[in-house]
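All protein chains but one are shown at their positions in the complex.
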Amino acid sequence: MIAKDVALDLYRRMVRIRIFEEKTAEVWHQGLISGEVHLYVGQEAVSAGVCAHLRAEDPVEADHRGHGPLLAKGVDMKRMMAELLGRKTGLCQGKGGHMHLFDRSLRFGSGGIIGGALPLALGSALANKMRRQNLVSVVFFGDGAANQGAFHESLNLAAVWKLPVLFVCHDNRWAVSVPKSYSTAVPWNAQRSAAYGMPGEVVDGMDAVAVYNAAKPLIERARRGEGPSLLEATCYRFRGHFETDNMAYLPPGELEEWKAKDPIPKLARQIVEQGWGSNQDLERIKAEIQSEVAKAAEFAESSPWPEPELASKHVFV
Amino acid sequence: MIAKDVALDLYRRMVRIRIFEEKTAEVWHQGLISGEVHLYVGQEAVSAGVCAHLRAEDPVEADHRGHGPLLAKGVDMKRMMAELLGRKTGLCQGKGGHMHLFDRSLRFGSGGIIGGALPLALGSALANKMRRQNLVSVVFFGDGAANQGAFHESLNLAAVWKLPVLFVCHDNRWAVSVPKSYSTAVPWNAQRSAAYGMPGEVVDGMDAVAVYNAAKPLIERARRGEGPSLLEATCYRFRGHFETDNMAYLPPGELEEWKAKDPIPKLARQIVEQGWGSNQDLERIKAEIQSEVAKAAEFAESSPWPEPELASKHVFV
Amino acid sequence: MTRELTFAEAIHEAIEQEMAQDSNIFIVGEDVQLLRHPLFEKFGEERVINTPISETAFVGAATGAAYSGMRPIVDLALVDFFAVTADQIINQMTKITYLSAGQLTVPLVIRAACGGGYGDGGQHSQALWGFLAHIPGLKVAIPSTPYDAKGLMISAIRDNNPVVFLEHKILADYWLFLLGGAARFKDAQAEFNIPAAGAKGPVPAEPYTVPFGKAEVRRQGKDLTVVSVGVMVHRALAVAERLAAEGKSVEVIDLRTLVPLDRRAVIDSVKKTRKLLVVDEDYRSYGLSGEIAATVAEEAAGSLEDFKRVTALDTPIPFSRVLEKVMLPSEGSIEAAARRMLK
Partner (left out) sequence: MTRELTFAEAIHEAIEQEMAQDSNIFIVGEDVQLLRHPLFEKFGEERVINTPISETAFVGAATGAAYSGMRPIVDLALVDFFAVTADQIINQMTKITYLSAGQLTVPLVIRAACGGGYGDGGQHSQALWGFLAHIPGLKVAIPSTPYDAKGLMISAIRDNNPVVFLEHKILADYWLFLLGGAARFKDAQAEFNIPAAGAKGPVPAEPYTVPFGKAEVRRQGKDLTVVSVGVMVHRALAVAERLAAEGKSVEVIDLRTLVPLDRRAVIDSVKKTRKLLVVDEDYRSYGLSGEIAATVAEEAAGSLEDFKRVTALDTPIPFSRVLEKVMLPSEGSIEAAARRMLK
């Protein structure tokens, strides 16, 4: 069981992601965002349930599908949307973009090379451990990344060094068009934690409360200095791999089946049933976020482009 | 239990390695071999016990400590020793050397990058599988290599593709000066096979008969097309990492303790006790090999150097 | 019989024709059953093999298969991902033939998309051929037209050595649709400045090869030599066109392969024009532009009066398209340099 305020907080985090991502899709299709976008729609419960336990100073690393973790950690949507549009006012002044979102104030970073973020998360954890700060580093990655060498090296080294890291694997069943069932020799990546002597758990990533409860002891454990663990959350990317994915490779019915498990209405039902809040309360939250997202989009679209000189800055500091 | 001829065959393979390696050390210290040499003394039972099951066409890949597997597979010692001395008559005309031993006739290759050989072994196995040849690829590597990303990617892919590969890990407790107990988050790498849904076994690598019996079903399984497996053999490198290793980092007594388990006298005792052969028989084998090794060294030392033009050949064919 | 094919269709045809007549050829990589769906339909899962995201394992496996008698085509998706499997390419694949003194050969093609210009950010838009061409034992082919794409791919497949075949995303339309969302734009050609002659062109139906190490003079000229490769060849041609209207005569050389490099073609042209401009989409320093300069300096130092290079800056590739345009070479920056040299 969880407390009322936790439930509402989880709901707010998920709605933040959902509405932001839907807006991002809209803007992308208008041609205002260049390149790829890998949206987080459908996976909201994972980032919400994990990030609800984090402090601003807890480092987070994410992959190409990184909007969820960043939004769940409480980023300023204006600067995030501006970055997606490549504007001067963006988090990285337009230099990073969708796959390279960095927010120093939240100790957040992301990248587009599969598996590339795992070793980096060890580094912030090592620094925090050396400085006796009881902070926890979290790294989000996909089921596809779990077959990269970096996964193996990072989990082993985190265990050997007993680092405060939580490895969160989005098991959304697919790596672009390749199913996890084909690419991964075991049913659950969580089983692989045994190869590193660390706890590993599978949780229903379509259930924010379940994720919240599963992540809690693992993060607390890391904070107490008892070492890393692996959390695998089953989930699904409702919009496909990226916005140009026609999903022709999906088995018939799979998408619908997963959409029926949408984590947001699910939590909404729980909230109302438990009497934690009314439908009006939830509508109010949505409305608030809708206007926050609208403002962010306006801000981004009306923001200036970076000045050309910026292209040659920041190579060395 | 094993048959008499198997026991004598294992004994011969081990003695071949031991005497060749002792000669190599001698020649190296004379300055006739340049660079590093990583000798196999102490680990003979592993290569002998595994290679006794192999056909000439079964591909074998090895690492920097690759003399054992190559000798156990039955290489022409003359050409091998000549290669170590960088001579024209060597396996690779002097271009490969100690860490890059290739013998096409035995489908043998080796390299000096830790973990680098594992993916290559998948390739020969894939080719053999595609051609419906029931051959088995064996790759030998160390406990240190098991923490390289290539280990993880290769075991997973071999399992996914159900390739005829046997992964043989020399668990000699050390990676240069770093103990396995420090670098590896689990006691046994064999446990890691569970992360790939393949069989994994630990065997006493100081006991040739034990290795032979442990490898047998795994190789037969692969030959039947039932997929890869992992065999971890506990063993020890009596001469240290390489010939310049003073082994100052070893816990007192560890080396002696392991030398007491020398696999060659151990098998000799078994042979005599079981009545498979007399001490004289064993001495005769030793004498034969001594002269084979002596001839190989003579051949190598009296062989010509490669002609300078060879330096620019074989970049492209 | 010659038809108009897109750049991507030309590559596909080359592979299909070769696979049809050599059963040792197979394709391996992530999502190949999707990306190469017609080949998957035709040749099946035994010869068009999906992989996990394990580049080290499957690139190494392809190498091992190659020296075991097969002829793999490794689909690396984007050249940026070479970095995760660099050891298998730098220290294994390209060294085995030499270190084994020719006992083992590695007939293998790495197919990868390269290049920027559509705003995909720092880890997905690189050229990186400067790295690849610096590796002994690796050939590097970079077509700029559908004709060359087919001919160079067939040469690559028939070569008994490792070859990297780079297809630029601005030319290979399906990449622009997948990664650039080209379908969003009313005029994708304008949006990405897609060179017509590179994206679509005449391609003979029958198999043919374009030889490695043979540059193509795309335009004859006498006042300035421009050397380039890939998409930038078309940018240079557009500039040459414009300058021709003003009576300035620019020669444009398309290298087509960086290894082997047709040094002779560059030297002969520079002896004629005495001025050399290298246009390179890869990072500026320690790469292609330097090698071209050294080539001329070695053999024709005396005849080189003026040398410039228009290249990607020595910076990572910025996401924002306004910055990307500054960081990558463009017709604007090429024209500016050419004009300075023609003064």
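Note that the chains are named A, B and C in the order they appear, and that numbering of residues resets to 1 at the start of each chain.
The definition used in the following text is that contacts are C-beta pairs under 8 Å (C-beta built on N, C-alpha and C of every residue); 3 or more make two chains touch, one makes a residue touch a chain.
In this text, all values refer to a predicted model and were calculated from it rather than measured experimentally.
Checked against the full complex, the candidates B:A7, B:M77, B:M99 or B:A208 give a single residue touching the omitted chain, namely B:M99. Checked against the full complex, the one of C:G44, C:P136 or C:G332 touching the unshown chain is C:P136.
Within the complete assembly, residues 59, 61, 91-93, 95-96, 100, 102-104, 107, 109, 111, 113, 116, 118-128, 130-131, 149-150, 153-154, 156-157, 160-161, 310, 313-317 of subunit A touch the chain that is not shown. What subunit C contributes to its contact with the hidden chain is residues 80, 83-84, 86-87, 89-91, 94-95, 98-99, 121-123, 130-131, 133-137, 258-259, 261, 276, 283, 285-294, 296-298, 301-302, 304-309, 313-316, 318-319. Considering the complete assembly, subunit B touches the hidden chain via residues 28-31, 34-36, 86-87, 90, 92, 94-100, 111-116, 144-145, 147-150, 175-178, 182-184, 242-244, 249, 305-306, 308, 310-312, 315.
In the analysis below, only the chains that are shown with their structure count from here on.
If you sketch which chains touch which, every chain touches every other chain without exception.
Of all chains, the one whose Cα centroid sits at the greatest distance from that of subunit B is A. Chain centres here are Cα averages; for subunit A and subunit B they lie 45 Å apart. In terms of their C-alpha centroids, the spacing between subunit A and subunit C amounts to 35 Å. Here the spacing of subunit B and subunit C, counted between their Cα centres, is 41 Å. In subunit C, the residues that reach two or more other chains under the touch definition are 51-52, 54, 56.
In subunit B, 149-150, 153, 156-157, 160 are the positions where the chain touches two or more neighbouring chains simultaneously.
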